[in-house]
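Pasting a structure here, questions to come.
Rather than the whole complex, this shows some of its chains in their spots.
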């Protein structure tokens, strides 16, 4: 008995470390896919969302997510981790908290990619507080904390919706409200591509994210005690990403004539986001299929947001985490071994999945919208001035350059 | 033939380029440079130490044009690259003795 808790704790903590490392993966992807003049600002946003996020989640978020439920809507105990003794998550409450805290930071950090290169640093910090104190924990409560969606039978094993879509939907609202980057659309509304300054760096970030994802999905059991299950989850995580890579490679090769590196990298992530909701109930073949099509959905979504909806998302966060996340969550209703429609399980799970996605979308869009509106009032607009945007936020927000060739600086 | 060398702000480069393209003066060579002039440099902090970045990033455009296009060109650049703030940059004009198009070997005005 005792020893199982030790093994479970070791597994959950190690998984949490891997999830934590995803922060640097996100930073690399976002910096690589944007322009050099904003690199430090993006780095700082990633640093601050993970640090502020952890603190806020410690003070408020965890209590709202896992505290005693008020009507299945939100939790109400455990602020500042007080009363930690009262909780029982199998592993020590602090171990469970660490795992949840890095999840919260992940949800928060998704936003930074979509609003990159133009949102004020101060506005971003406030939005991070809102995400980790309220928007994310409430959804978490609904699905994982004993809330109404859990009651309904909605399944989201490791958070395609709870973590990724919540981040992405908030990102969508943020990117919409802050507006497209100067120069992204020309007078006629056509897209001017703004290539990232270091795509290989983005690639390294994707590999690190994938590495972290093994912890993200593997640790979501909060136990190692069923070795067959965790092994299966890891297989799904490996093959889902591989399916996403191959899907995006083939799809872009046909569609644009060449295999597009930046979209293949996004395709891996889309595959991962896609299989995350059903990582415990997909079989290897199912994970390949879901990963493959999650990547295709993501690419179409990138085009739609870029060209039709005209929300400027420099790194594709909305499509990768939102579109592929919703797709993957719904796919659980189709591909879950046992309960999925394609596996002879009927439509009831599928319906629960659709309801869950809609509910989370509505909640996130509305609260994020109100949130950014209030933040805008507090800091006097969420967007930097056009001059600052043109010169780069590194100078404007931090008075420093990311890359320096040093000639001619003087003490002053 | 004249060579027009304009050192401008990176931010205004796109505007200048678009304007030149419309006028059919789009043959150019572009270099990332740094420079200082009246613009005294910017005070930044690095790890608690104040310092002045004397050399600010600029874009240098070089265009070789026929004599008759010189004024249009200079005016166009002045109009599109001006923000009115110190640091807008300078244009210098030089005489060109000859030009050769490598692909064809053509020389002189035809080569531009």
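Chains here go by letter, A and B, matching the order in which they are written, and residues are numbered from 1 within each.
Throughout what follows, contacts are C-beta pairs under 8 Å (C-beta built on N, C-alpha and C of every residue); 3 or more make two chains touch, one makes a residue touch a chain.
Values in this document were obtained by computation on a predicted structure and should not be read as measured data.
The stoichiometry of the full complex, written with the chain labels shown, is A x3, B x3.
Simple rule for what comes next: only the chains that are shown with their structure count from here on.
Inter-chain spacing, taken between the CA centroids of chain A and chain B, is 43 Å. Against chain A, in their complex, chain B makes its touches with residues 11, 14, 34, 36, 41-46, 49-55.
Contact residues on chain A toward chain B in their complex (touch as defined above): 183, 390-391, 395, 399-401, 407-412.
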